[in-house]
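Sharing a structure, written as structure tokens. Questions coming.
Of the protein chains in this complex, one is absent; all others appear in place.
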Amino acid sequence: MTSEPPTPLPRPEPPLLRVENLVKRFRVPGGVIEAVSRVGFTLGRAQTLGLVGESGCGKSTTGRAVLQLPPPDAGSVRFRGEELTALSRRDMRRVRPSLQIVWQDPRSALNPGRRVRDLVAEGPVIAGRPRAEIAGRVDAALAEVGLNPAEVGDRRPHEFSGGQCQRIAIARALVLEPDLLVCDEPVASLDVSVQAQVINLLQDVKARHGLSLLFISHDLGVVRNVSDRVAVMYLGRIVEIGDVDSVYGAPAHPYTRALLDAVPVPDPLAPPPGPPLKGEVPSPLRPPSGCRFRTRCPLAQPVCAEQAPDLRPVGDDHQVACHFSLKESPVSRSSAPSRTAVQDGGPR
Amino acid sequence: MTNTPTRRGGTALWLASGWLGLLGLLALGVGLLPLPAPDAPVGGPNLPPFASFPEILGTDGIGRSVLSRLIHGARISLTVSIGATLLAAVLGGLLGVLAAYLRGFAESVIGVVLDAILAFPPLLLLLALAAVVRPGVGTLVASLGLLFVPPFARLAKAAALARLNREYVVAAEALGAGHGRLLFRELMPGCVPPVASYAVVMAALMIMVEGALSFLGVGIPPPAPSWGAMIAAGKDFLAMSPQLVLVPCAAMFLTVLSFNTVGEHLRARVDPGAGDAR
Partner (left out) sequence: MKGPLLVVEDLRCHIPSARGTVRAVDGVSLTLARGQVLGLVGESGCGKSTLVRTLVGAAPARASVSGAITVSGASLTDMPYEARRAFVGRHVGMVFQDPMSALNPVVPVGRQIGEAVRHHHGLSRAAARARAADLLEQVGVPDPGRRLRHYPHQFSGGLRQRITIAMALSCDPELLIADEATTALDVTVQRQILDLLTGLARDRGMGLIMVSHDLGVIAGRADETAVMYAGRIVERGPTREVFGRARHRYTDALLGAIPRLDAPPHTRLRVIPGAPPDLAGTAPGCAFAPRCPARGERCESESPPLQGESGGHAHACFHPAEGETT
């Protein structure tokens, strides 16, 4: 691709996280489901990738498979250039502090029997950091998420509201100074007024520490607010990925279009959205052949049942997996060197 | 969450705890009490209760002190019951939590072992053991303890699975915790309260089982004074001296009832606030 650039560009830094052909299967009573099916994306430093989709699309499973909780069945997860799927359990434990997660249900993720101070200190204790150093770090982490360490340190999780528990959970991750924070529906269980507090907190924390976020959510509004890039998932596959403005501004996949149309907008004067989608997500036990969205797709043609579309570029940082994309590929323009050093996403 | 004992337990709970406490003290301090030896005659046979001092409960068919035998019997009955329960609870608890945590092959192996124990006719096993090994407190504790591993394992597995579904165990793994920490710091502590409250109820059952076995002659061999053995010996004099059966029966009844009362109370406290249990 580097066809004599005018000035020697520095070699772009490799992305913090590169996921390729990720597959995760589960055995369920009716057989085996492929919850994540050949998913790939990249995430740069200090960047946020939103992973959005309806329930059962595999977004949470993807997030956990990246963290090897549990490890994926196939595919590659390279974090800071290191292949996580090849690491032994012991080596993985060494890397864990750099990859942290914030869970959907903060109450469930905090051991009810422990005090807040011990919960936050758990990571550093496991990592074998010196005792003397831990107390100070714990206090600093609690203060950073807006809790008074002296006040909350000796209390237990059930004494706190959902929003406060989520702050504790964030402090628990922050104290380890991670590079990547997977946020698995971190505000789904919170009220709107509290949700905004947590979103702003995550944004502050991200900016202050140069964190990368893999932000998993079903809420398209939240994902748009926090993300630089976004990947839309449907039934285990990424159907569209790109920078937020491209994907939200000019969605190329009919599913993304329908999803955006379905979001209830808090504005009575909003223009009427396009036609609604028919039916519901099919059972992952028997996914449709070819393109998995074809059973609900308004544009489906015979070819969609025969051939599963691969991701292909339709813009600078915008790829779609659809035979009849709503936006056409800028083929003629792609020979020019890209202006920015945006890393591409997805598998080749 | 409740700082004071709930009012639901009330008087019955206090009486039950009092009885168990008294029994425990007597059993522990039996050597310090001015009691005659339980296996030597102190007077004529079949003395009625309250007829002489200090033998207020009278004597049995061969002139041994009923009071002394009752208190020494308490020691043996409680030792067997508590010992066997502890063995079953610890072993069953560990196996259950391990099965839940490891899943897969280990879970199947543990399941097969437990099913094998359950499939064994318990009485036959004890009779066979009595024929091979010298019967005694140790043998009884070991065999009863093993026999009662499966129910504890089931309970512990269910409790552990419920906790594995809550995210905090995975959350600890995400923080870098290893197997040991996950098992002993995250999973086990939450499983202790349900297992412990069940153990108290099981201790009551063990008292009865020990009594029944001794009554059948495959438990504690005479002349050691277990309650079951006392009932067995007393049944020959039932018409003449019913107190020889009634007194150990009453002791056993009160103890079983007390264990059940305390156990139920503990269970009620553990169950509703399972999430808040330490």
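Chains here go by letter, A and B, matching the order in which they are written, and residues are numbered from 1 within each.
As a convention for this text, contacts are C-beta pairs under 8 Å (C-beta built on N, C-alpha and C of every residue); 3 or more make two chains touch, one makes a residue touch a chain.
If you're wondering where the values come from, they're calculated on a predicted model, not measured in any experiment.
Chemist: What are the shown chains in contact with the chain that isn't displayed?
Modeler: Counted over the whole complex, the chain not pictured touches A.
Chemist: For the chain left off this view, which of A:105, A:122, A:144 or A:228 is in contact with it?
Modeler: A:228
Chemist: Looking at the full complex, which residue from A:118, A:177, A:245 or A:316 touches the chain that isn't shown here?
Modeler: Touches the omitted chain: A:245.
Chemist: Based on the whole complex, identify which of A:99, A:259, A:297 or A:321 touches the chain you can't see.
Modeler: Candidates A:99, A:259, A:297 or A:321; residue touching the omitted chain: A:259.
Chemist: Provide the residue numbers of subunit A that touch the chain removed from this figure.
Modeler: These residues touch the chain not displayed: 54-55, 161, 163-164, 191-197, 199-200, 203, 218-222, 224-228, 244-245, 248, 258-270, 276-277, 280-281.
Keep in mind that, in the parts below, only the chains that are shown with their structure count from here on.
Chemist: Just the number, please: Cα centre separation of subunit A and subunit B in whole Å.
Modeler: The mean C-alpha positions of subunit A and subunit B differ by 53 Å.
Chemist: Can you check the complex and tell me which residues of subunit A touch subunit B?
Modeler: Contact set of subunit A toward subunit B: 67, 69, 89, 93-94, 96-97, 99-101, 103, 105, 108-113, 122-123, 126-127, 158, 169, 172, 176.
Chemist: Contact residues on subunit B for subunit A in the complex?
Modeler: 166-168, 170-178, 181, 186, 189-190, 275-278
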